[in-house]
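Shown next, in structure tokens, is the structure this report addresses.
Excluded from the complex is one protein chain; the other protein chains are retained at their positions.
Entry: chain A
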Amino acid sequence: MSREIDAQSQLGEALLRSLMRAQLRLAAVVLLLLAGTVGALPLIFVLVPVTRRAHLLGIPLPWLLLGLLVYPVLLGLGWFYVRYAERNEAGFVRLLDRE
């Protein structure tokens, strides 16, 4: 199968395309999650003014979110991405090793 890729045959191109598509889809999922959580915060602050003034555990909510809670979210998204990106690649390698 890896010769199909070297020869740039239609099959080889389709294989590569499927890998790229899977990785790009995964990236899009992670980026959408990023936009929907961290990226949505300014909009939430503007549209729901109460969130700008709210306190949690004695700390102003925006400070708690931006100063602390954002970071575990970023790490979690990164971990999620690496896990599935490696899975995509393992699938691609299995496909090439077949036959």
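As a convention for this text, a contact is a pair of C-beta atoms (placed from the backbone, for glycine too) under 8 Å apart; a residue touches a chain by one contact, two chains touch by 3 or more; residues count from 1.
To be clear about the criterion, contacts and distances are computed from a predicted model.
Q: One chain isn't displayed here; going by UniProt, is it "Branched-chain amino acid transport system permease protein", "Cation acetate symporter", "HEAT repeat domain-containing protein" or "Succinate dehydrogenase/fumarate reductase iron-sulfur subunit"?
A: Matching the unshown chain against "Branched-chain amino acid transport system permease protein", "Cation acetate symporter", "HEAT repeat domain-containing protein" or "Succinate dehydrogenase/fumarate reductase iron-sulfur subunit" yields "Cation acetate symporter".
Q: Over the whole complex, note the residues of chain A touching the chain we left out.
A: So the residues of chain A touching the unseen chain are 1-3, 5-6, 8, 13, 16, 19-20, 23-24, 26-27, 30-31, 34, 38-39, 42-43, 45-46, 52-53, 60, 62-63, 66-68, 70-72, 74-75, 77-79, 81-82, 85-86, 89, 92-93, 96-97, 99.
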